[in-house]
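Let me give you the structure first, and then I'll get to my questions.
Of the protein chains in this complex, one is absent; all others appear in place.
Which chain is which? They are A and B, in the order written, and residues in each are numbered from 1.
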Amino acid sequence: MVDLNQLEARIRRLEDLEAIKSLKYKYFRALDMKQWDEFAECFTEDACTSYSDGQYQFQGIYSIMKFIKRGLARYHFFGLHHGHHPEITFTSDVTAKGVWALYNYMIDTQEDKSLLINAYYQDEYVKSGGTWKIQFTSYHRVFEESWLRRDVPSLKLDMNIFASKTDPL
Amino acid sequence: MVDLNQLEARIRRLEDLEAIKSLKYKYFRALDMKQWDEFAECFTEDACTSYSDGQYQFQGIYSIMKFIKRGLARYHFFGLHHGHHPEITFTSDVTAKGVWALYNYMIDTQEDKSLLINAYYQDEYVKSGGTWKIQFTSYHRVFEESWLRRDVPSLKLDMNIFASKTDPL
Partner (left out) sequence: MVDLNQLEARIRRLEDLEAIKSLKYKYFRALDMKQWDEFAECFTEDACTSYSDGQYQFQGIYSIMKFIKRGLARYHFFGLHHGHHPEITFTSDVTAKGVWALYNYMIDTQEDKSLLINAYYQDEYVKSGGTWKIQFTSYHRVFEESWLRRDVPSLKLDMNIFASKTDPL
């Protein structure tokens, strides 16, 4: 016989899965569109990062945002961060782990450099007050390519939504 | 106590979410494979578009398809349009909004040009007769790069499924 509470738990699990995906999608959108308040909302207060195979380790939302503001928030960096292939595993009703593929293309107009990263994320999520947040996020690079933009002399960049922006303090 | 009708509504919401994703996936597949009947099926009769930050605004499926047939339907344009990061919000049981990341790489062999667009879609969907359709679709570019293909002298393009095709009237 079908147990109603079990059915409800299975539905909740599917809803939680969608909520975790949406959290990661908000994270990437906020990152590329430089929406820093929304970006910060994705993390718990005491979240930790270990970006680029452990090169960029930060503890706490304040340190994470300081790192971001010194780097990606500036208007000579333009990023395309797309997250794919979510493999989410629940470790309890309020905790989960996630593996994601990252397609990351970066432009640094100051260094005249482009960068392509193929990487895999390993994340930890926690649900608190009904909302999923990132507790820990890290990625390891599979491979990475970079080149000088002057190698493609006709290259033209339109910065559209960032055209008239100036760097944060 | 668990309410059966509420459970059913939550399942339907998850099914609707999958249906909206599938609609957008069909839209992108039809676009890149130049399957114009399937592409047209994705829209309501009175659908509106606002592509490229409002540069390409059309009202009604007839106008949208006329625009497409003059542009992307031709066999010197080859597109890779991949939609990522669906953030879907239901505004009623039969209406929803969607935000999507777009990875768009375009080849124009006539102009000898390649184009990379990082953009975000904002869509509106409506369910009618049990089927979700696009009521409104728009995107804003985050950044856009273009270059002349002759800058990479060894570049070779195989058009595979389009090799023997001729332009529509």
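Everything that follows uses one rule, which is that a residue touches a chain if its C-beta (ideal position, glycine included) is under 8 Å from a C-beta of that chain, and two chains touch if they have at least 3 such contacts.
All values derive from a computational prediction rather than experimental measurement.
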Touch with the omitted chain, as defined above, among A:7, A:40 or A:126: A:7
Contact footprint on subunit A, counting only the chain that is left out: 2, 4, 7, 10-11, 14, 17, 53, 84-87, 99, 101, 103, 116, 118, 120, 140-148, 150-152
Residues from subunit B at the interface with the omitted partner, ascending: 4-5, 7-8, 11, 14-15, 18, 22, 24-26, 28-29, 32-33, 78, 80, 82-84, 103, 105, 107, 152-162
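Quick note on the criterion: only the chains that are shown with their structure count from here on.
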Fitted rotation between subunit A and its twin subunit B in degrees, CA, nearest 5: 120
Distance between the centres, which are taken as Cα means, of subunit B and subunit A, whole angstrom: 24
